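Rest of the complex left out; these chains stay put.
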Amino acid sequence: MSPSSPNLSHGRTYLAIPGPSVMPDRVLRAMHRASPNIYGGEIHDVVAGIWPRLRAAARTAQHCAIYIGNGHGAWEAANANMFSKGDKALVLAVGRFGIGWAESARALGVDVELLDFGKSSPVDMARVEAALVADKAHHIKALLATQVDTSSSIKTDVAALRALLDSLGHPALLAIDCIASMACDEFRMDDWGVDVAVSASQKGLMTPPGLGILWFSDKARERCRGNDLRTPYWDWEPRAFGTEFWQYFNGTAPTHHLYGLSEALAMLEEEGMDNVWARHRALAGAVWAAFDVWGTGNPAIGLNVARAADRGCSVTAARIGGNDATRLREWCEHQAGVTLGIGLGMALPGDPAWHGFLRVAHMGHVNAHMTLGVLAVMETGLQTLGITHGEGGIMAATKALSARA
Amino acid sequence: MSPSSPNLSHGRTYLAIPGPSVMPDRVLRAMHRASPNIYGGEIHDVVAGIWPRLRAAARTAQHCAIYIGNGHGAWEAANANMFSKGDKALVLAVGRFGIGWAESARALGVDVELLDFGKSSPVDMARVEAALVADKAHHIKALLATQVDTSSSIKTDVAALRALLDSLGHPALLAIDCIASMACDEFRMDDWGVDVAVSASQKGLMTPPGLGILWFSDKARERCRGNDLRTPYWDWEPRAFGTEFWQYFNGTAPTHHLYGLSEALAMLEEEGMDNVWARHRALAGAVWAAFDVWGTGNPAIGLNVARAADRGCSVTAARIGGNDATRLREWCEHQAGVTLGIGLGMALPGDPAWHGFLRVAHMGHVNAHMTLGVLAVMETGLQTLGITHGEGGIMAATKALSARA
């Protein structure tokens, strides 16, 4: 770079990390308001309007609970409702967040059997089958899996897990972490026989971090009644079935977040969930196409997940070896206004290998302009920094979109 | 009222309920922003600036943990950290929220001894002393009390509780619910020997509901290590002493709330905590003066708490008998733009007596104009509705302020 090269980051900076995602103006505007009365009036109507839309987002006619909390809080809520101390869980991990959910359960006293498939391979259904078959006494109360692991961007075939349980006649509940996938990747709770779904506000739901959300089936509700890990804060019963407004939130409602979430859900409804999913699929495809081209010129560049069907549509983890991922991230942020995600979980900060991974988010409030802009900036950065790469990734991305569009 | 009387509520409506309080424009503006990067940069600096100011607000040099949660969440957090299952707690209740904290502990498996002083009497120190003296074996691990109970507006003398424990040589930890009093009523954690203080964002801390906050002493930290009620979400250790940013929040940080809280704490710092407390004391005095005058003309009108020293400075509970409290509340809201608090906990909704109570909040972002305006509107309502009252409450309020000012 010449000393006279201009800094091109001044303008609206773009955050492409996998959560918090880009907050829509409509959501922020809805939250910029005076505190409402919480004993009646508008906020009660707002919450009444949130329930059906939250159900629609997960394609379920069953139950829903909102927590003031983040994704980790939602994990703990799900575990506290599903289990009594000593109950057994089978947890499938394809990245750091699957392991995190397992750790949460274990810390609460759940007997966790963890199947860890590493950080770049999808769930091996044969291993899951073996574990379930081995559980002849049906001690496994619930099977926990992550639809898309934010760290690895690996997607798990949720419907296949249900089919497997059913084919084996195993009664375990099916619990899915949808934190990184809700309102991004297709999810059909009732069709797919999911008993517990877990999410949070700050990704596909386009609302600032601060809300955790559970959806749960009649079956889960019945089978988990009276579990001894349940605490007043985590108990989903009053949150879903309370007779007084305060019970929905176990105390003071998160007023401003509720206005924001309501607006975000209205936006999803206006767009239609089918288009929301198709939009994410198309934009993810553009990102993958760019990496595929870049990788043709440099084996150190590549997507983390080999098979497209195993990739989540909200975030893409990738390798750009040596310390080039870090160099590229820093150039994009400081010279071009784009903040990419670090390579969380592939290698730990401190480990030199850590600088060879990054993630590109394309979740929530994201369109062709935003995503193509990220890819074009990345290619500019690759060129500027002299990182060897196959040329034309951004072209391939535009073609991927125009082919679909 | 004549059919041609104008509706005088159009304008900026004023919320005088005891939480959420009025949010400062500076706080809302700080929250109206793009999502920040959470892996570095500005939000890390913002959080670094929050810790010392949170400590200053509680006048402590010890430890602090922030939770995504509300006051009920903060109760559960405090209980989960302080106790193992079966531990004993002595809880003092002077209103619904003292009982609530006890219920939270009991539901977690704590052995709760509840001293309930009713809804309009302060803590009877002799009864507390008797209970502590009776605990010869020092089974009581912690003494829990509410500095100001939001429902009754009764204040408890925190320093006196510490003096009592010390005089008896009882080792119980002293834990105080400051949800309705933090940054309103004088509170000196270290001087008063408080071991655990509990608060939330939406009252004196002038930030939308969504954050619970604990302050805890070295002694509490040491004595409570390894308690078995502690869960990953509630554990205060990583939140206060984490080595990575995400540990402060057990996962994704509540980014927008942190910007808001930071601004609110800056406002408190600019004003100075001594003035913050004195301001609340003065405004509370104005409210009390008005009620005293109104009550001279109607015995059904009166403050809930007899002795000024026993009243909180952030909220005032009062009787306006029959169904006049409800009539007045509704007139103020629909005709004059002021929403008063319902009489929570004095009588339950559904009970006819419920309509004889109300609460006036004067917490957080509140000045002479706001509070005097509420009182003048209330007196206008009393006149308009023909509710018998001693005339001149608002005059007495102005004199209370000018005498102090």
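Quick notes on this structure:
Here the chain labels run A and B in written order, and each chain numbers its own residues starting at 1.
Operating definition for what follows: a residue touches a chain if its C-beta (ideal position, glycine included) is under 8 Å from a C-beta of that chain, and two chains touch if they have at least 3 such contacts.
Worth saying up front: this structure is predicted, and the values here are computed from it rather than measured.
In this structure file the homo-oligomer totals 4 copies of one chain sequence, with 2 depicted.
Rule of thumb we're sticking to: only the chains that are shown with their structure count from here on.
If you average the CA atoms of chain A and of chain B, the two centres end up 36 Å from each other. Residues of chain B touching chain A in their complex: 12-13, 15, 17, 19-23, 28-29, 31-39, 68-73, 76, 80, 103-104, 107-108, 200, 202, 208-210, 231-233, 249-257, 339, 341-342.
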